[in-house]
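Each remark here refers to the structure printed beneath this line.
Only one protein chain is missing from this complex, and each of the others stays in its spot.
A and B label the chains in the order they appear, each numbered from 1.
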Amino acid sequence: MLLRNLMPRNVWYVAAWSSQLVAGEPLGRRICGQSLVLYRAGDGSPAALEDRCIHRGMPLSNGGEVDGDLIRCPYHGLEFDASGVCVRMPGQQHVPDATRIRSFRVVERDAMIWVWPGDQTLADPEGIPKHPHHTDPDWQWTSIFLEIACNWEMLNDNLLDLTHLGYVHKRTIGGDPNAHAGAEMKTTQTGNSVHVRRWIPNSEPPPHYKAGHAFAGKIDRWQEIDFVPGLLRLYTGGMDVGTGAYDGRRTGGVQFMGMHGVTPSTATSCYYFFSQARNFRLHEPDLEAKLHDNALATLLEDKSVLEAQQARLLEEPGRGNIDMRTDAGGLHARRIIERLYQGTIFPS
Amino acid sequence: MLLRNLMPRNVWYVAAWSSQLVAGEPLGRRICGQSLVLYRAGDGSPAALEDRCIHRGMPLSNGGEVDGDLIRCPYHGLEFDASGVCVRMPGQQHVPDATRIRSFRVVERDAMIWVWPGDQTLADPEGIPKHPHHTDPDWQWTSIFLEIACNWEMLNDNLLDLTHLGYVHKRTIGGDPNAHAGAEMKTTQTGNSVHVRRWIPNSEPPPHYKAGHAFAGKIDRWQEIDFVPGLLRLYTGGMDVGTGAYDGRRTGGVQFMGMHGVTPSTATSCYYFFSQARNFRLHEPDLEAKLHDNALATLLEDKSVLEAQQARLLEEPGRGNIDMRTDAGGLHARRIIERLYQGTIFPS
Partner (left out) sequence: MLLRNLMPRNVWYVAAWSSQLVAGEPLGRRICGQSLVLYRAGDGSPAALEDRCIHRGMPLSNGGEVDGDLIRCPYHGLEFDASGVCVRMPGQQHVPDATRIRSFRVVERDAMIWVWPGDQTLADPEGIPKHPHHTDPDWQWTSIFLEIACNWEMLNDNLLDLTHLGYVHKRTIGGDPNAHAGAEMKTTQTGNSVHVRRWIPNSEPPPHYKAGHAFAGKIDRWQEIDFVPGLLRLYTGGMDVGTGAYDGRRTGGVQFMGMHGVTPSTATSCYYFFSQARNFRLHEPDLEAKLHDNALATLLEDKSVLEAQQARLLEEPGRGNIDMRTDAGGLHARRIIERLYQGTIFPS
């Protein structure tokens, strides 16, 4: 069954790009069905509270004021600190004990705001997936944020089966569909992670590769995907045929480290945090803009497909389906998510 | 009870105008709740498949590619032939046996694409209602396609009780409401068909009749309706008083053969395929355009009324109502649809 409602809460999810969380401006998100307000405390550190005032249910993100470490309800002015404790009720001297809203562990790392929506006693920042490319001066990156009207597992499936590139993205990053379909693929699962390796030797470079590098002719391509719940990293690239792509000497050509934060919002919507880092032709604004535009066009192709797919699945949500050989990675991911949701495994 | 959810599937329904089904462009429809993709195979003949890929549920109509007799899924490239059999799965050599999506009998006739959404073993093209006026050189016709947000039975009711002309269409084709209400009416039912005959003698010609013919003064009008589930044919016209309208000598004046394909889509929406053929003043583009514009204005009046009615009925769906003398035709049609839905009769 493709459509299910499994949003495990004991996971670190990307809630925002660091750049989206501006000092003085509360930001509303809904993660695993939980409404959150994010804001920066006086020292700039992120805070995450339930986005619902205990008094009359008002969303704090809807015009709430940040004042030092506090956030003030936009309706009647109740004030909460970054741990969710109510520190002031206008019109009365005394705030009853234990008057508070829920707070959530939130960590800023690798230019992202990470939130743990589940059992707060289990939140360990050591478990946040690493993505050093956002802070490594040898790489340059651009980012995109989208809300997609589909269940988050469909976006996971999408990213773990790149054979869709030849069809969905034939006008952008796709290249020759048959080359993709014929790729040598190897899928492995370890704990909560899935690794999918696809090599496409001796193939025509797609348009955005050509824009990045002057290839001699055909290239050896690779697509290597690492999945953990909430985050996929796609290391892709191509080099001139026979110059080392498949034997550990990846120093030239075109190399991209793509990061895909996939955060469940509701049963039928998710957030998509995408970044693309490259290690070639840095500091070229025109290229930067071109790559960004191309990435956005590509992601909007996915969005269109995913939303059409979601709408059709909702017509008969319990309907079965068949899998293909290329679904191996996605099926591993689905099993991990199911066990995580049931509490039989735990994210590293 | 006016609002019910009876969409009998063992019926030939109009799915599209022939002109709407363009070679190389798949067309999505939803008929009796069933999502369909229509396309033209290599020889131009129509095909109709379930609009949901067996792999990941993607609607094939959403960017799918037609390639000879095949249609290719826009997501991962699976290919299906016109009978729904999957003939290729990218990334693997072998397609498992019995991998297929549902296909539906589809026939192109009288400039329309007809689909049988029910039990495919019962689909007999002989049962498709005839409408030769679309191919008869003595008649000229114009067509309109609308989606209306109402249950299909409300559109049937609308067309089987033309007393609404004097109210809903008073600015277009209506004429004098009292003339309509006072018409002599005769309703007969035979098998699955209903025939309603209304004669309006010695009445003022409505504006669009005057545009078609120079009458001497008042006219004898007729409105003769034939209903079978899925299709209504309205033969209407007027001649100078006493010149033969009611004794079989209909050769002059203004004559229209209206065809109304009414196809249930969902419980609260339907497709409306309307054509209007005339046998006077052929090959006059200005008149043609004027008649088309007038017909569209008229149908949009119906759409507005029907959608307001549907919204009101949904507030209290089980609420009763009263019938009038003029509902005789509509009530026959409702009984036919109910029996057809229950399987106690069968469309001829």
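As a convention for this text, a residue touches a chain if its C-beta (ideal position, glycine included) is under 8 Å from a C-beta of that chain, and two chains touch if they have at least 3 such contacts.
If you're wondering where the values come from, they're calculated on a predicted model, not measured in any experiment.
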Contact with the hidden chain (one of B:A211, B:V241, B:A267 or B:V305): B:V305
Which residue of B:T163, B:T263 or B:Q276 touches the chain not shown here: B:T163
Identified contact with the non-displayed chain, of A:N5, A:S19, A:S45 or A:N62: A:N62
Option from A:H76, A:K130 or A:K186 whose C-beta touches the chain left out: A:H76
Absent-chain interface as seen on chain B, which is shown: 2-3, 154, 157, 161, 163-164, 166-168, 177-178, 180-183, 185, 304-305, 308-309, 311-313, 315, 319, 321-326
Chain A residues that touch the omitted chain in the full complex: 33, 35, 51-52, 54-59, 62-63, 72-78, 89-92, 96, 99
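Rule of thumb we're sticking to: only the chains that are shown with their structure count from here on.
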Rounded Å distance between chain A and chain B, as computed from the means of their C-alpha atoms: 47
